[in-house]
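A single protein chain has been removed from this complex, and every other one stays in its place.
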Amino acid sequence: MAGKPWSGRFADRTDRRVEAFTESISFDRRLFQQDIRGSIAHARMLQTVGLLTPEECQQIERGLLEIQAEIEAGHFAFVQEREDVHMHIEAALIEKLGDTGRKLHTARSRNDQVVTGLKLWAREALDRVDGALERLQRALVDSARRHREVVLPGYTHLQRAQPVLAAHYFLAYVEKLERDRSRLADCRRRLNVLPLGAAALAGTSLPIDRQAVADALGFDGVAANSLDVSSDRDFAVETVFVLTMIAEHLAGWAEEWILWSTQEFGFLALPDAICTGSSIMPQKKNPDVLELIRGRSARVVGSLTTLLVLIKGLPMAYNRDLQEDKEPLFAAFDTVEACLELAAVVVEGASFRVDRIAERLDEGFLDATTLMEHLIALGVPQRTAHEVIGKLVGQCERRGLKRLADLTDAELAEADPRLGPEARGVLGVANAIRAFRSYGSTAPAEVDAQLARWTSRLHLAEGASPAGG
Amino acid sequence: MAGKPWSGRFADRTDRRVEAFTESISFDRRLFQQDIRGSIAHARMLQTVGLLTPEECQQIERGLLEIQAEIEAGHFAFVQEREDVHMHIEAALIEKLGDTGRKLHTARSRNDQVVTGLKLWAREALDRVDGALERLQRALVDSARRHREVVLPGYTHLQRAQPVLAAHYFLAYVEKLERDRSRLADCRRRLNVLPLGAAALAGTSLPIDRQAVADALGFDGVAANSLDVSSDRDFAVETVFVLTMIAEHLAGWAEEWILWSTQEFGFLALPDAICTGSSIMPQKKNPDVLELIRGRSARVVGSLTTLLVLIKGLPMAYNRDLQEDKEPLFAAFDTVEACLELAAVVVEGASFRVDRIAERLDEGFLDATTLMEHLIALGVPQRTAHEVIGKLVGQCERRGLKRLADLTDAELAEADPRLGPEARGVLGVANAIRAFRSYGSTAPAEVDAQLARWTSRLHLAEGASPAGG
Amino acid sequence: MAGKPWSGRFADRTDRRVEAFTESISFDRRLFQQDIRGSIAHARMLQTVGLLTPEECQQIERGLLEIQAEIEAGHFAFVQEREDVHMHIEAALIEKLGDTGRKLHTARSRNDQVVTGLKLWAREALDRVDGALERLQRALVDSARRHREVVLPGYTHLQRAQPVLAAHYFLAYVEKLERDRSRLADCRRRLNVLPLGAAALAGTSLPIDRQAVADALGFDGVAANSLDVSSDRDFAVETVFVLTMIAEHLAGWAEEWILWSTQEFGFLALPDAICTGSSIMPQKKNPDVLELIRGRSARVVGSLTTLLVLIKGLPMAYNRDLQEDKEPLFAAFDTVEACLELAAVVVEGASFRVDRIAERLDEGFLDATTLMEHLIALGVPQRTAHEVIGKLVGQCERRGLKRLADLTDAELAEADPRLGPEARGVLGVANAIRAFRSYGSTAPAEVDAQLARWTSRLHLAEGASPAGG
Partner (left out) sequence: MAGKPWSGRFADRTDRRVEAFTESISFDRRLFQQDIRGSIAHARMLQTVGLLTPEECQQIERGLLEIQAEIEAGHFAFVQEREDVHMHIEAALIEKLGDTGRKLHTARSRNDQVVTGLKLWAREALDRVDGALERLQRALVDSARRHREVVLPGYTHLQRAQPVLAAHYFLAYVEKLERDRSRLADCRRRLNVLPLGAAALAGTSLPIDRQAVADALGFDGVAANSLDVSSDRDFAVETVFVLTMIAEHLAGWAEEWILWSTQEFGFLALPDAICTGSSIMPQKKNPDVLELIRGRSARVVGSLTTLLVLIKGLPMAYNRDLQEDKEPLFAAFDTVEACLELAAVVVEGASFRVDRIAERLDEGFLDATTLMEHLIALGVPQRTAHEVIGKLVGQCERRGLKRLADLTDAELAEADPRLGPEARGVLGVANAIRAFRSYGSTAPAEVDAQLARWTSRLHLAEGASPAGG
């Protein structure tokens, strides 16, 4: 029964099929650095409180760093029987140090050890994601500045609605990503509480100093209830939820840009370098990266579902089911990190087909609402004004006129006498854009103010990007 | 084409089947108070900026309050053709006031109006949920105090692991609920940003004052990008996620108490008033409330999934799909509020069957880990100590001894010479409990400290509950 | 303790909050007809085996039919204390008949009674859905026939790929719906097994005849294991899965038609009667029905998730959690039935904007693959031919030529000498379409064959629709 550190009371060997079924080393090995970092902090604390001698502590630390180097160099043998990365590292330490190695697991359990490693890993990964979010925000702000003068049709129900500045459009995604960063920061704060020292579920009778470990590992606090620690996976679920929202934002954006890359919309030109072709159709150039960003949101939602189903109905405290928290967490991070990186590549590489957009900007009566508001400002009740302009649009459609401006002064006045010649001042997309004035609107001054705010907030050099696009 | 406020450009009536399919009045009518509150704030602002006269504003406000009273009294007729609660209220206002009523929808769209109402509703509901969480925390702390002296077997893998104080157990759930409250507070803060004034998607050319509306409605800020507002449902998804985590915590707890109510565990006595019987089996007394709390977590997860699927791949800005945000949000709130209320009823009503628990506390070798730690404190490496005690447990099992204390001094010493007679000082559940000392552990002093912290934090009267249970 | 039919062993009344929390009458009342049908069949069987006299049976049957009439007429009072529709009906029967009514629940439990009613309901609902699927198939086949001559650009990656006949396009959805009908039929067959007589979980000691009940209620068989019956909800989950796949198919189609209704695609004209307008933008005409069909797929996926989370980890046999199966099942049916009905309305009402489609059919090099296949047929290896045509497309793009046919004979021959003048015979969309020949392809003869197959299979009158569209 050698080999299992928990086998004292067992009379029979573990079935090989059971070993294969229960192992986690195939996926948790990526926690090796965090495990070693946690163990070093733990060992130093054990020394401080007298459970290790300074020499033992030093040996352990040196041994662990050697093991880390071996893993990094690819010289470390992982075997199924040793279950997980934590057992591997401890077993290797015992091979190196004998009894001194056997002391490392003092006053801790795998339950709290694993969660400590996983939290350290997730904390770093959250920080990487935050960096990637910021990079994508910068790419978007940069695009906003590059396309400052471009006017786009804005859509609701995917029908042309009102004109918007391209810069306004880009900043809308910057806002969404900012909420993602805010959620991420809240999640990180809640996660950043030390579990180590909760031991299996009840704490320990040994005189440990958990605050010292928290300080050494950069945790903001120490978990106050050992049963809670042993049973808690909130941090994993909340983390994956934060990632899910990012994935959803990217999926909506990707959908939009897939549409905009069609022959029919024709708003966007994607460089060859980010497209792929077809094995059968020689003329194809497909926006695969965008499609995969959209599609991979599904994997993140699936990971969240996995975690929510996993923890459902589990009584306290630790249950082995919880081992299954890692793969969905890793999958969600891997997916979102890759999607964020590629999204920035696409935003940086794509350019608007400005002429193509401008060519059809007059379609869709994008100025109708502004004309209605012109009437309202003259005292016409909104509902009445809405109907007046609605009928003018209907008239245009029946007569094949593409623009409200194609109506004569007489026709306008007939619809409502208050629609005098000065009404032309808000007709046409350019005029309509200039007419906006509310905070948060697509009014040029408002957009400039927001652009300045983000430029400063993201520490971008002002005026670095040329106007136009 | 009378009846539809948007029908100016339409030549044909809406198909009745389409009206039935697209209506939301059957479920959004519960937003009527929030809609009216939002409209009053909007009207006052319109007056301030000169788009309504003081008289018009006063008439509108009075009209809206009359409508509110009619709805509250059940005298208001809801009809499918008027689509949603917002159209109903505006149409009723126009019936009352004519042209003045027609002015209310100035400088807003249903897009921003609906989200404003929904955010106001969700904000209130979040506050109710926070209150219910706090009440449940109090019930748990109160139970912790009532059962201060009770020792429970603690479990991992649902196998008896180490002894824990009942108070420690109850506080573990208080911690989980505290994280829920923390998530809720973060979500509320992010939600509490005014959408109104974003209009359809681009803002407005009318001179509105959005900050004034935010102040009037208690929003902490004003949304900075109209396209973002028109397309955003982050607040709904995050809210339902917060509720999902609460539901998951309750489901785990309910599962545990269902187990504890079995004949086999027998830890808990549930009062008749919260149980139900069987239509066929005369002897049955079932913990239905707990089962339904566990089962209803599924509905909340389902609501979250609905929202995540709903928004997946939607381009900007508003799409009609988003109308479907309300039912899952309402369902999640209704479910979680009811579950929280009943959970408190159960916690308050349930009592531990202390004799029954105590009777079998000696089963499961709950003191084995403490004995191992006793050896560690004497300098035995943890892995060695673990094996020594593991073998002693195996020996007990083979010989039919239920407790480590049933071994003789000689047998203990044979296992390891350092296991002298003083080792008996940590044997037995009572001794084991007393031996704990780490922060966050089940050590009596630690648990008392936590109990004091929560008593103060939740403003409970100290010492109000009798010790014991 | 009057009022609860299971209260014999209970000393205290049920808490009102518990009654409100555990009731299901608010949503299971829609099962009243199925419950009564099941009870009548049960009573007749009880008479056959001698557990009821013929008179008692007659009284019960008459009483149940009276109750059904009262419910249908809206004269039946539903009260929370009576929990569910089954208790309501039985209690009303007892009020009418006294002891005779008290005999109805002989040899059955609510567990098997509820599932019997729910299966009867679901079976009818599945049949309605099958009918709705067939109606939608007919509408699609009819559209295929109306648009037999129309050529559409086919897409992959939402990029123009190859030309397809509109009839081919419509039949693709007919195939998808046919798989849905096939899944539905399999599900119905598996569902259609009688649970009644399994009683609570173990069967009964009374001499019932389950086969007779199955025959009376139209079940194909009798469930062979009472524990399985008491714990089984496979039929509900599989039913909702079948509905989910329908919802997914409709969502994909709705997305496509939303795109096709944009100003940019412009393929489809939707009648006013199925569109709605905007409260603020006078010119808008939005494809709300399609958006809601797309959006409501989320609710069905959410219902499936609810059921999958609900049953996760439940031990045998019945647990009260299972009461929560009804609402997601009802929601999924209501949603899918409404979506199918409206989808047929849209398909029947929409018409292709044939001129608009034709105008741009030459864009996107839809004939490139056919030209490549022309080369392959002449012996050029596919990969070589693919590269030759790919380069010709690249050349056209760089020179601003929209069509391969714009290249001269010399240019074609220069690319590959085998590209002689006869290659023009496959250039242009019309020629490309004519060139197809594989089974299942968009070749006109193949499409006609498929159209004939579906016309016959769906019992549509041949040639009823005029060609063209």
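Of note:
First chain written, first letter: the chains are A, B and C, and each begins at residue 1.
Just so we're on the same page, a residue touches a chain if its C-beta (ideal position, glycine included) is under 8 Å from a C-beta of that chain, and two chains touch if they have at least 3 such contacts.
Note that the structure is predicted; figures quoted are calculated from it, not measured.
Contacts of the undisplayed chain with visible chains (whole complex): A, B, C.
For the chain left out of this panel, the touching residue among B:Thr305, B:Gln323 or B:Thr455 is B:Thr305. Interface note: of B:Phe219, B:Phe333 or B:Phe365, the residue touching the hidden chain in the full complex is B:Phe365.
Considering B:Lys285, B:Arg353, B:Arg437 or B:Arg453, the position touching the chain not shown turns out to be B:Lys285 (whole complex). In the complete assembly, the contact with the undisplayed chain comes from A:Ser303, out of A:Asn225, A:Ser303, A:Gln382 or A:Thr455.
Take subunit C: the residues that touch the chain left off the picture are 5-11, 51, 94, 99-107, 111, 154-158, 161-164, 168-169, 171-176, 179, 182-183, 186, 190, 197-208, 210-211, 222-232, 234, 237-238, 241, 244-245, 248, 251-252, 254-256, 259, 294, 297-298, 301, 304-305, 308-309, 311-320, 369-370, 373-374, 376-377, 381-384, 386-391, 393-394, 397, 426, 435-443, 446, 450, 453. Counting the whole complex, the residues of subunit A in touch with the unshown chain are 4-15, 17-18, 20-22, 87, 105, 108-111, 113, 199-200, 271-286, 288-289, 291-292, 294-299, 301-303, 305-310, 319-324, 327-328, 338, 341-342, 345. Residue positions on subunit B in contact with the hidden chain: 153, 156-162, 258-259, 261-266, 277-288, 291, 305, 308-309, 312-313, 360, 363-365, 368-369, 372, 386-390, 392-393, in rising order.
The rule we apply is simple: only the chains that are shown with their structure count from here on.
Between the two copies, subunit A and subunit C, the C-alpha superposition involves a rotation of 180 degrees in steps of 5. The centroid of the Cα atoms in subunit A and the matching centroid in subunit C are 34 Å apart. Work out the mean CA point of subunit A and of subunit B, and you get 24 Å between them. Annotation for subunit C: residues touching 2 or more other chains are 277-286, 288, 291, 305, 308-309.
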